[in-house]
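Following: one structure in structure tokens, then a few remarks.
Shown here: the complex without one of its protein chains, the others still in place.
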Amino acid sequence: MKLFEYRAKQLMAEYGIPVPRGAVASRPEEIASIDYPVAVKAQVLAGGRGKAGGIKFADNVAEARSRAAEIIGMTIKGEKTKSVLLEERLDVARELYLSLTIDRGSRSIVLMASGDGGVEIESVPEERILIVSVPLFGYSPFLTKLLKSRMGTDAAVTQQLEDLALKLYKLFISEDCELAEINPLVITRDGRLIAADAKITINDDALFRHAEFSRDADDLTPLEQRAKAEDIAFVQLEGNIGVIANGAGLTMATLDILTINGGRAGVFLDLGGTDDPEKVTAAFNLMKDAKPAVIFLNIFGGITKCDTVALGVKAAVQESSIKIPIVARIRGVNDDLARDILKDIGIEATSDLISAAKKAVAAGGN
Amino acid sequence: MKLFEYRAKQLMAEYGIPVPRGAVASRPEEIASIDYPVAVKAQVLAGGRGKAGGIKFADNVAEARSRAAEIIGMTIKGEKTKSVLLEERLDVARELYLSLTIDRGSRSIVLMASGDGGVEIESVPEERILIVSVPLFGYSPFLTKLLKSRMGTDAAVTQQLEDLALKLYKLFISEDCELAEINPLVITRDGRLIAADAKITINDDALFRHAEFSRDADDLTPLEQRAKAEDIAFVQLEGNIGVIANGAGLTMATLDILTINGGRAGVFLDLGGTDDPEKVTAAFNLMKDAKPAVIFLNIFGGITKCDTVALGVKAAVQESSIKIPIVARIRGVNDDLARDILKDIGIEATSDLISAAKKAVAAGGN
Amino acid sequence: MAVLVDGGTKVIVQGITGHQGQFHARSMREFGTRVVGGVTPGKGGSAVDGIPVFDTVLDAVSSTGANATCIFVPARFAKDAVFEAVSAGLKLIVVITEHIPFLDAMQFTTYAKLNGATVIGPNCPGVSSPGYGKIGIMPSKIFARGDVGVISRSGTLTYEIVNALTESGFGETTCVGIGGDPIIGSNFVEILSLLEADAETKRIVMVGEIGGTAEEEAATFISRHVSKPVYAYIAGRSAPPGKRMGHAGAIINRGKGTAESKIESLEKAGVKVAVLPTDVPGLMKKGR
Partner (left out) sequence: MAVLVDGGTKVIVQGITGHQGQFHARSMREFGTRVVGGVTPGKGGSAVDGIPVFDTVLDAVSSTGANATCIFVPARFAKDAVFEAVSAGLKLIVVITEHIPFLDAMQFTTYAKLNGATVIGPNCPGVSSPGYGKIGIMPSKIFARGDVGVISRSGTLTYEIVNALTESGFGETTCVGIGGDPIIGSNFVEILSLLEADAETKRIVMVGEIGGTAEEEAATFISRHVSKPVYAYIAGRSAPPGKRMGHAGAIINRGKGTAESKIESLEKAGVKVAVLPTDVPGLMKKGR
């Protein structure tokens, strides 16, 4: 779960990491006294909000309110801005980059740092980035030496840097982060180190340990929230074919096959290894509300029995009167039974994946 | 560094481990009001104090004072009793054993437990002892299952046991222990789990992280304390030959050679890898005060140069007028120079280890 | 022979009294696996389908001589379950449980590695060696004994491909589902080296997907150390960056982990990469 900037900064502040003075507002009227120049920053999870006009500046309350009024409601990369963060403008001497993330290969937490902050880290040449595993026993002083060496900080800033890195590591572990990124990490002209922007992603699977984040689930669309509640993987894409399959790999492969055949998936819905017809029904109801041009059901029955799926489909079609055309490909355990059940409700299921995919593409009008 | 029982229990109490109510006294007069039956326990580091008469019982202040008077000053296995611990007598239902220690082979912390407490763990059959490594990330609940299964505790006691084990682990790590042992770990008739005896050894090499223990260094004799201050390994043994050598292995081998030749070492003194003549002088002064019948100097010069040692010997003999006979065996880097220096002060150094050892044994009168 | 699961494998099931544990213990046994015990705390002394249940893994191991385990316990208890299995000396630990926090997986995979135990998973379908047995949840019917070793990050997609192989007359030595999470105990490279060393395995199928660089590392390993023909399919060609595609590991982040990069690396290493999953048996027939 990605946190909004203001929430990430609150969290960093809780761990003692210096962040700019600031306040969040979801309506311009909420903005009260301001006695310093501020940046008014759209609180969206998408990157590149600056270029999209999501960051403006103001010197007094009236200006701040009118900038906030311009930004709130703005759509940035498909995401509607619901609130702004008003934050003191820093007197910047240098911008650095610092992050912690999970590394698959070494199965460890990795510290990334660069003296070139304030830009996307992808655009920084690799030789200017420090990438180093944090020993599994925690932050160790040699990391500070590496940070200093890579960033070229003086003794006073290096000391702040070590303190900050230790706190960020503690936050990362204690809050089960997937990513904790400070970019830019600013050195002000008076020599203070401040997290000027903050990105934190919490590991979804660890949310059971962090009840305090449940109220932050604003980054999910209503359909995504429903899917989450039903434990169905739901991904919104750009096309018009709704795909329901069982298993992440099979679902991805189904998307690929549709694409190769000229179609485009609009919603991706993974039943996982269920053997509960009600979950299938829930998935169809979700799909109905996602309004694709056609639903492509692709099941390879193993743990998930094909007839179980068919019963779920039948219940959904009958109860919720789904009018969207359904193309079904069913294979595996009890596929004969499944085909019979689907036939009853007018769906002709095939066993061949490729021909079914072509049929779905055609039905989608591509 | 071994802690006295009362100090170990204070530490356990700091970590929330239940210990009996108690008070420590170094003079009988210090014993004030007691409104419950007590055990009066000699505070010595040696084991087996019970059999030696170091634990007595009292029901009131007068009795407690006279028992304390009997115990304080008592010598138990060569160790003089300086204080007693007065402790409430527990209404014991069962006695268990629980300890944490360092395991060399697995390079991990090991949990040992048994349902048979109150006796030396060495006397408990191996199949009745649980020995299991604590995962390097800390105490994990499966250990509780193993404790329960080995000790046969009921649900209420098991819960207390998990809490206690967690706290003991935290103490072990935070205080850099080598051993943290509770024996017996008592279950009282009213179902409470209490650490009735406690042994804690702090890792000497980690004492720099634990300034609070310096005042507890009472387990060292005056000579041992002086040796420690000079960074010289000093071991008091039973014989009459004082051995000075460089390196722990060589020192032990020297002892073995003396023993094989019918002698017995009384003091063992390891210079380590020094190249400082003053340390050698300090060692000889220490040895002088340990009063052996003969001093056997065995040096294999490498990092420690032989002439450096000889200069230190010379200074000691001249400044402190050491009258104890000295047998020297010198070999290695600059041994010729060393032999000449020693000759000046009347010491005939040989290069052959075995003949020198025989000479030392003869000089010791064995 | 086969790898990981063979004639010497004796399995216990941690979480055997749960719905999944019970169902799959039975299915494993029907596939020929020696399922010698189960573990559920507090249920020691009982039995599930005649399989004895123990309170602790240590009890189960000392009573049965088990050397492998299949873990079905809920995500929040999975780390402790793996620690317990490692502590009891088990050397093959298959973790079926999904939705395990990354930090937990980092800890238990590390602890297992330190103690010389192999972890497969988490969030994986397990290991099947037709003729010897299976540990995990793969459907039994799709397999036939043969000479193809299969390694996959996916579940159902693997069944689809294995089924296609079997219907085309191929069979498998061992099929290993390594799991779709970012932090897994065994990667392609570890399993490739086992299959390369296995005399009975004559060819290898790798089913990868977007996310991470495990396929690229596998390609490097293949070009250096694998002499047997390797066939691959990579799912997720059409996935957009930044979207997690069902598996926690299947995400294209910071320009890394694209299907293109994986396919290119594999092809450079001499691997035949199928465009459609159903093309794999065809490619293999050409290669014969």
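Note that the chains take the letters A, B and C in the order they are written out, and that residue 1 is the start of every chain.
As a working rule, a residue touches a chain if its C-beta (ideal position, glycine included) is under 8 Å from a C-beta of that chain, and two chains touch if they have at least 3 such contacts.
These numbers were taken from a predicted model, which means no experiment stands behind them.
Q: For the full complex, can you list every visible chain touched by the one that's not shown?
A: A, B, C
Q: Which of these, B:Gln10, B:Ser108, B:Thr188 or B:Asn285, touches the one chain of the complex that we don't see?
A: Once the missing chain is taken into account, the touching residue is B:Ser108.
Q: For the full complex, which residue in A:Gln10, A:Ser133, A:Asn334 or A:Thr350 touches the chain that was left out?
A: Result: among the candidates, A:Ser133 touches the missing chain.
Q: Out of B:Val92, B:Ile131 or B:Ala233, which touches the unshown chain?
A: Residue touching the absent chain, from the options given: B:Ala233.
Q: Given the contact definition stated above, which residue among C:Thr97, C:Thr110, C:Ser128 or C:Thr156 touches the chain not shown here?
A: Of the candidates C:Thr97, C:Thr110, C:Ser128 or C:Thr156, C:Thr110 is in touch with the missing chain.
Q: Hey, which of B:Asp35, B:Glu122 or B:Asp190 is the one touching the hidden chain?
A: B:Glu122
Q: Touching the hidden chain in the full complex, which residues of subunit A are there? Just list them.
A: 132-133, 135-137, 140-142, 145-146, 149
Q: Which positions on subunit C touch the chain that was left off?
A: Against the missing chain, subunit C presents residues 110, 113-114.
Q: Contact with the hidden chain only, please: which subunit B residues?
A: So the residues of subunit B touching the missing chain come out as 102, 104-105, 107-109, 121-122, 136, 173, 176, 178, 203-206, 208-209, 233, 235, 237-238, 245-253, 255-260, 265, 268, 270, 273, 300-304, 331-333, 353-354.
Criterion: only the chains that are shown with their structure count from here on.
Q: Work out which chains are contact partners of both subunit A and subunit B.
A: Correct list: C.
Q: Farthest chain from subunit B, going by the mean of C-alpha atoms per chain?
A: Most remote chain from subunit B, centroid-wise, comes out as A.
Q: Out of every possible chain pairing, which has the most C-beta contacts?
A: A-C
Q: Counting only Cα atoms for the centres, state how far subunit A is from subunit B in Å.
A: Distance between chain centres: 58 Å.
Q: How many angstrom lie between the CA centroids of subunit B and subunit C, rounded to a whole number?
A: Roughly 51 Å, centre to centre.
Q: With chain centres defined as C-alpha means, what is the inter-centre distance between subunit A and subunit C in Å?
A: 27
Q: If a residue has to touch 2 or more other chains to count, which residues of subunit B qualify?
A: Each of 136 in subunit B touches at least two other chains.
Q: Two or more other chains touching the same residue: where does that happen in subunit C?
A: none
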